[in-house]
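Take a look at the structure set out below.
Apart from one protein chain that is not included, each protein chain of the complex appears where it belongs.
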Amino acid sequence: MNKAKKKKMKKEVVWAYLFILVPLSTFIIFTIYPVITSVITSFQKYRPLGSEWVGFSNYVSTFKSSLFYKALKNTAVYTVITVPIGILMSFIVSIMIVPFRKGIQSFFKGAFYLPAIASGVALSFVWKWIYDPLPSGLLNSLLRFFGVSNQNWLGSSKTAMASLIIMAVFGGLGQNIIIYIAALLGIDPTYYEAAEIDGSTFLQKVRYVVWPLVKPTTVFLAITSVINGFQSFQTAYLMTGGGPDNATTMAGLLIFNRAFKYFEYGEACAQALLLAMIIAVFAILQFKVSANDVEY
Amino acid sequence: MGLYRRYGTKDKYKEKTRNIVLAAVLICLAVITLFPIYYMVISSFGAPTEAGGASYSLIPKSFSLASYQFFFDYSQYSFRWILNSLLVAGIVTVCNVLFASLAGYAFAKLRFPGCQFFFFLLLVAMMIPYQVTQVPLYILVVNVLKWQDTYIALVAPTLVTCYNVFLAKQFFTSLPTSVIESAKIEGCSQPLIVWKIVMPLSKTVLAVMAITTFLGEWNTFFWPFLVCNSEKMQTIQVGLKNFSFANTTYFAPMMAGATISALPMFILFFSLQRYFLEGVTVGAVKG
Partner (left out) sequence: MKRKITAWILATAMTAAMLSGCGGEKAADTSAGAGEAATSAEESEDAVQGQDKEAGTSGEKDVVTALLPPVSATYQDKIMEYVDAFNQENADIQIEVTTASWEDMTQKLDIQVNAGSPPDIAFVGSDGISKYLDLSMIINLNDYLQDELSDFDENVLNYFRNGDGTYGLPAYCEVQCIGGNKEKMEAAGIDWENIQKNGWTYDEFREAIKKGVSTEGDDTCYGFVFACAGVTAKDYFSIFVKNADMPASFDKDLKYAYTSKKMLTFLEDLRALIDDGSMPKELSSVDAGKRWNMMLTGQTMITGKGLSSFERSAYNNNKMLEEGSADAVENSIPVEYIVLPVPVFNGEQHALGAVDGYVCLTGEKNPDQAHLQNVAKAAYYLASGERAAYTCQELYLSPVCESGREEYAKLDPIVDKNEANTACVELLTTQIAEARPDIPAELSAKAIKIEDEVIGPKFQGLLSGEVSPEEMYQAIVDAGHEAFGEEGCVAD
């Protein structure tokens, strides 16, 4: 009996390796290999036609650069605000979409998802119009209606980051929503029945049935959103170029500039690896926090 | 759906009111998210003026198809580009769904040495900003492997993404282990468990994975642009850009380009997701 079980276990292990073989080998070739190259490059003064070793000097100059810290701070602020708001909003919206018929669900899913697939460059033009600083701007005219004075949205360091955050939250809702809805549809109705017999209200069902059951999804969204947030590059690049006075310069933009504007590719790699380490710390924390009360 | 209270026939109006309120809120939100798309579409019908002449108005003043003119100009490659896009996005989608669910299942339900390590490896791979991995990847694919202008260069790097493996793993974790155990006792082999039990139970998430992967791949511009020089090998996104939309200072044509390249995706999104959703039977297996 014991032997048989062991044999079964062994078989399971073989299958497990087979199952992860293809993804793992593609990762090793197309992701891990480039990552290792970047690690090596981070210790070099990189030149396409022959690099030279410079030890830790790329890291040293990164740590000395006050811009790097400012960019990290901006990135952290951006991520810490965008991720929870984005996840909470998409959770609520998903719950609101579920009671409708399939057709209506599709419509709303589409409506929220479309911005995610349209060209970012084209959409940035629209957002620039929304944030037009003059009184004729869309958001300014709207707010004047409520008695709010004219704002220099992207031009003032007080509002620039907030403007980018709003844009990111609305642009990113779609992906989260369709994943949440998939999770909600996967919940076994017997759970609701049981809760109903206990006399649970709607909110109690959401709190004690839905939220714990979609937890793996939430963890997934939280971690991928944090990764995306930390790597965020396009919005700042297109909308503010990092300004005013570096108020919206994020780590992704900094790395991009290092690598391609100044061709200091070695230093860009060093910065990217430091950023990756910070992301890793965040991700591990998230796993630890969520692992405390996992209920599956 | 059991989440919302079912009302009896007497209280049908309550259910109606509730749904109307929900719909109203959702529509308000949808208006905000759809507004940029709306503006993109209406301004694509404007005259091809320079960006400075962009019409900052909510209602289209004129209706001109001038920006779409190019679309009717025949290019000997137009069809080829669409075929390329379909082929690339199709292969990538099928591979992703298949391999990501296998790997996701292994990470979620099988215990094997190195399980955590390998999973962590996948996560770490996602954390390195792509700005720096792009160059080594280009060197590998173009300079070392000499894959320039081949389909394999377009497909290989995204054959299975970490994102999808992670997504699959998270979903499969919440599947009842008891079902899988009982299947094992009945002598089901592991691939059969995935095929007969795990995948049917996760149709919704696999559909989501398929849609997002397909659309993402269809939408990808930069990588195909980077590794393909010959016109024959371009995908539709690259091909479109090479037409008249390269000049971002011309507003309407740029918006027309964005609209045209998004249009097939809009259609695909709605047709695909309905097709996938119809087959789903929630909770077919009791835990």
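Going in written order, the chains are labelled A and B, and every chain counts its residues from 1.
Just so it is clear, a contact is a pair of C-beta atoms (placed from the backbone, for glycine too) under 8 Å apart; a residue touches a chain by one contact, two chains touch by 3 or more.
Given the structure is predicted, the values throughout are model-derived calculations rather than measurements.
For the omitted chain, the shown partners it touches in the full complex are A, B. For the options A:9, A:36 or A:67, the residue in contact with the chain missing from this view is A:67. In the complete complex, the residue from B:12, B:111, B:196 or B:232 that touches the missing chain is B:232. In the complete complex, the hidden chain is touched by one of B:26, B:122, B:135 or B:265, namely B:135. Considering the complete assembly, subunit B touches the hidden chain via residues 46-47, 49-57, 61-62, 64, 76, 80, 83, 86-87, 90-91, 94-95, 98, 134-135, 138-139, 142-143, 150-152, 155-156, 159, 191, 221-222, 225-226, 229-230, 232, 241-242, 245-248, 250-251. For subunit A, the residues touching the chain absent from view are 18, 21-22, 24-26, 28-29, 46-50, 67, 121, 125, 128, 131-135, 150, 152-157, 239-246, 249, 257, 259-263, 265.
FYI, only the chains that are shown with their structure count from here on.
For the pair subunit A and subunit B, the distance between mean C-alpha positions equals 16 Å. Interface of subunit B with subunit A (complex): residues 1-5, 18-19, 22-23, 25-26, 29-30, 32-37, 39-40, 51, 54, 56, 95, 99-100, 102-103, 105-107, 110-113, 115, 118, 121-133, 135-137, 139-140, 156-157, 159-160, 162-163, 165-167, 170-171, 173-174, 184, 189-191, 194, 201-202, 204-205, 207-208, 211-212, 215-216, 219, 248, 251, 254-255, 257-258, 261-262, 265-266, 269-270, 273-274, 277-278, 280, 282-283, 286-287. Remark: subunit A residues 8-9, 11-13, 15-17, 19-20, 22-24, 26-27, 29-35, 37-38, 41, 93, 95-100, 102, 104-106, 108-115, 117-119, 121-123, 125-127, 129, 132, 136, 170-171, 173-175, 178-179, 181-193, 196, 202, 205-206, 209-210, 213, 215-217, 219-220, 223-224, 227, 230-231, 233, 251-252, 255-256, 259-260, 265, 268-269, 272-273, 275-276, 279-280, 283, 296 touch subunit B in the complex.
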